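Of the protein chains in this complex, one is absent; all others appear in place.
== chain A ==
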């Protein structure tokens, strides 16, 4: 049977698009119960004899949790005691949409055959498909779909099974529970049910406590405090309420950081910040303005090494054990550069947003959107941060380029050089234009202005095969019995005049970097290995 789903969607450019999709209803979706004699199914996942003994329902029964129960009580579902559970397609799709880690966990449970979890495709089943009624919002429609499916299952098992099997709907929503009971279903809250399992009291500990006003994990929830305006901060700094300093993230603990305050009287204070909320989206090496807490709330740094596993998205319950010490009011200057690292693909296939783990442990993980996740998975890539919205657990960024496969020598070298900010590009034409023209020799003018020491024995201590010999020594006895020791260095300033492009580039590089099989020169090779190198048997 064919139904069609029509809805309107807003496009990125702001227009409205009407979307019409087909929705086929089937009558070959089976109940999955081993006790059912009607359905001609091959794999009967739900067992005939369930071993859950509950005081609420004496008969053997299957459980059917609704979306919120799955989202919040996944620990209970993971427990070995709970088995023979029906997960509806409606519930599974909602979980997928709302939380990737929980979706992964529930999929793992379903794949575990010993738990006997069955996925029932109720949206495509002819008898359990319902359409959204007028005045009904999406949530109510899903709740109704769950109730209809539970009803169908109860009826089906009554007629088909030779045993007396029941279906219990687990829901924490009061309205849903009432409506279910009205239509003759067995419905209990998760807490009631778990407490009724007298044979397994330890399950009660694994119950997550949710307050009555639904703590729904929506992506719109604001996690961090708003950053203040720059003018307000500058006023505060002048009056002394706020302090300005450089933010330095802790390498060992992603929830801790220190701020080095710029002091006038050369007194640099180091202030500790703990807790994600207080860190307030500051990234390593930002200039921040901070507000101190009163002295009774000061803490010592934590001795626990914490790594950000990224398991709880949008969930900030880990700041509970720490006393709040500081708040970052604003990142005054964002010092975001491009970061190297690797992509950790999202657990949901076909997802476009993935988390990127930088090589530098002080930088938080970054969320990027890319379609080429599978190609990028085993490669080192470069990401730039775009911003950190106040309702997001991670900053947003974008892909810049890929460096190559992990483990590849060139790629790893490139990562090292980029992370340590070593300039290693070839010298530009502008720089090379300031090199002296070859062949070069000592001119008459030079002879006049310099002392000739070519008659001395001068030797260098660099290893054999070295091309950039920058200094050499000589030692000789003098007539009066003293020993003269001389250190000879190349006169680089003869070749590199102050202020030109060559001078600036060398200043920027600062030093020659020696790697295992590569050498990154500070000064172009013509000078460093030839004209400024004190080689033997040539005039320098």
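One rule holds for everything that comes next: a contact is a pair of C-beta atoms (placed from the backbone, for glycine too) under 8 Å apart; a residue touches a chain by one contact, two chains touch by 3 or more; residues count from 1.
Note that contacts and distances are computed from a predicted model.
Undergrad: Could you check which of "Exportin-2", "Signal recognition particle receptor subunit beta", "Exosome complex component RRP41" or "C2H2-type domain-containing protein" matches the UniProt name for the chain that's left out?
TA: Protein name of the absent chain (UniProt record): "Exosome complex component RRP41".
Undergrad: Which candidate, A:24, A:260 or A:440, sits in contact with the chain we can't see?
TA: A:24
Undergrad: Among A:96, A:166, A:232 or A:277, which one touches the chain that has been omitted from the display?
TA: A:96
Undergrad: Return the single residue from A:119, A:344, A:460 or A:529 that touches the missing chain.
TA: The one listed residue touching the chain not shown is A:119.
Undergrad: Take the complete complex as the reference. Which residues in chain A touch the chain that isn't displayed?
TA: Given the touch definition above, chain A has residues 2, 4, 11, 15, 17-26, 89, 96-97, 100, 107, 110, 119, 121, 123-124, 219, 346, 348-353, 371 touching the missing chain.
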